[in-house]
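Okay, structure first, notes after.
Just one protein chain is left out here, and the rest sit where they should.
Showing subunit A:
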C-alpha cells in the first residue's frame, strides 16, 4: 500500500512494561487476584493473556491464576461476505467462569465487534461476577459502545492504516507493534 512506510510504535521492552503495568492495574482494581480468571481471545490475545497471568502470579507471590482462551468466531456478526474463518480453541480453566472476575485480553481494540462477540460467548458459558477488558493497543474507531478497562497504549490511527502486533510465541520474531499504510500525516 502506498503512503507511510512501516514504523515501529512499541518495542519489545515497551510491550513488556505495558503488560506489567496492566497486571498491576488488574490487581489494584480487583483488590488482589483472588477471583480473577484471564481469558485470551485468539490468536494473539492468548499469549498476551498467558503473559499477564504470569505477571499476576509473580506479583501475588506465586498465586495460581487461571488462564485460558475464548474463541469468539461463532459469535461474530461479520462472518458473511468473508472467507470462512477457521475455528480456534476455547479453553476454560478450572473453576470455570461463574462468579469469577473474567479479564478478557486481546491485542488490538478497534471496532469493538470482537469484544461484543466475546461478551455473547461468555454469556453462553456461564455468569461471571464481572467482565473486564485488557488490550495491548487501543487504536480507536469504535463502532459499538465498548471501552477497555486496561490499555497498553492508546494509538490514534487513520482507518486506512494497518496496525500489526508481532509476538514471539506466534510470529517467531521479536515482539513489536507496527503501523503501516495510510495517508501521510
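Here is the rule we go by: contacts are C-beta pairs under 8 Å (C-beta built on N, C-alpha and C of every residue); 3 or more make two chains touch, one makes a residue touch a chain; residues count from 1.
The working rule: contacts and distances are computed from a predicted model.
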item	value
Which of "Energy-coupling factor transporter ATPase", "Aspartate carbamoyltransferase", "NADH-quinone oxidoreductase subunit C" or "3-oxoacyl-ACP synthase" matches, in UniProt, the chain that is not displayed	"Aspartate carbamoyltransferase"
Identified contact with the non-displayed chain, of A:87, A:144 or A:159	A:87
Residue numbers in subunit A that touch the chain omitted from display	71, 74-75, 79-90, 120, 124-125
